[in-house]
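Can you keep this structure in mind? I'll have questions shortly.
Shown here: the complex without one of its protein chains, the others still in place.
Moving on, here comes subunit A:
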Amino acid sequence: MNNVERTQTQLVLRRFFRHRAAVTSLILLVLVTLFAFAGPLLWRYSYTDITDDLSLPPSPGHPFGTDLIGHDTFAQVMRGTQQSIKIALAIALIGTVFGTLWGAIAGLYRGKLDFLMMRLVDIVLTLPLIAVAAAVAAQGVGQSQWWAIAVVLGALTWPYVSRVVRSVVLSLREQEFIEAARALGAGNVRIILRHLLPNALGAIIVSATLAIATGILGEAALSFLGVGVQAPDTSLGLLVSINKDAVNTRPWLFYFPGLFIIAIALTINFIGDGLRDAFDPKQTRVRR
């Protein structure tokens, strides 16, 4: 018997690193991220380079082949992955920060304010996310920057986060330590920032992780509908969408970027699953 004292964070990390699928996913995701951000510095072609090799299938010189005008698909997938990850992170950040504050305030104050705030959440949830994003984003086509897409999708992601945070806060606020904090004279701002949010951190991190996966898929869907990232820039969604008619003739153009989308979303979902188990051992399925 060795009783080592462990902090909450250490416990969470220990549980997370026991989740085999989550750890494998984390390693894979780190590799994909390195590929996207460090790869372009090392690779001999840039995503804008036009080579003399037209429509070549994958070969040692062009691991992912080339397209009709000679773009190196490997370089394009690197750039696309980079842009997609950037957009997805921004979506998750915007959605999580805004959603967390919204949910925490609604849950803490309850009453009329909570009712009004949650009706607004209902309103956003009534609308098909992709349709609204398409309607808004279409107007900015041409000058749309990657962050504009992130703002639009982030603005539509927060209701999900705020619902989760609100329900956590609703149960936390009734507990004694909040009452104690209040008795000691803590104001609402302090209670939210110092007491409620740290305790809701697990739920927030999990929903943020899942928001990244939603973000990757959302960006892909928008780019497919022609209202996402615009050429000459590129993203994984745009690459798949541009090459959708090549699926039969030059399948490498269609399948490689698609596989990267799936790899990113899949690993993130597994990591989210692992984090959920790590933060909330009550829900954990017994792992032996």
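Operating definition for what follows: contacts are C-beta pairs under 8 Å (C-beta built on N, C-alpha and C of every residue); 3 or more make two chains touch, one makes a residue touch a chain; residues count from 1.
Assume contacts and distances are computed from a predicted model.
The subunit not displayed here is recorded in UniProt as "Peptide ABC transporter permease", chosen from "Ferredoxin-NADP reductase", "ABC-type multidrug transport system, ATPase component", "Hydantoin racemase" or "Peptide ABC transporter permease". The missing chain, though absent from the display, is touched by one residue of A:92, A:211, A:227 or A:253; that residue is A:227. Checked against the hidden chain, the listed residues A:23, A:117, A:130 or A:186 yield one contact partner: A:130. Where subunit A meets the omitted chain, the residues involved are 119, 122-132, 134-136, 138-140, 213, 217, 220-221, 224-227, 237, 240-241, 244, 247-248, 254, 258, 261-266, 269-270, 285.
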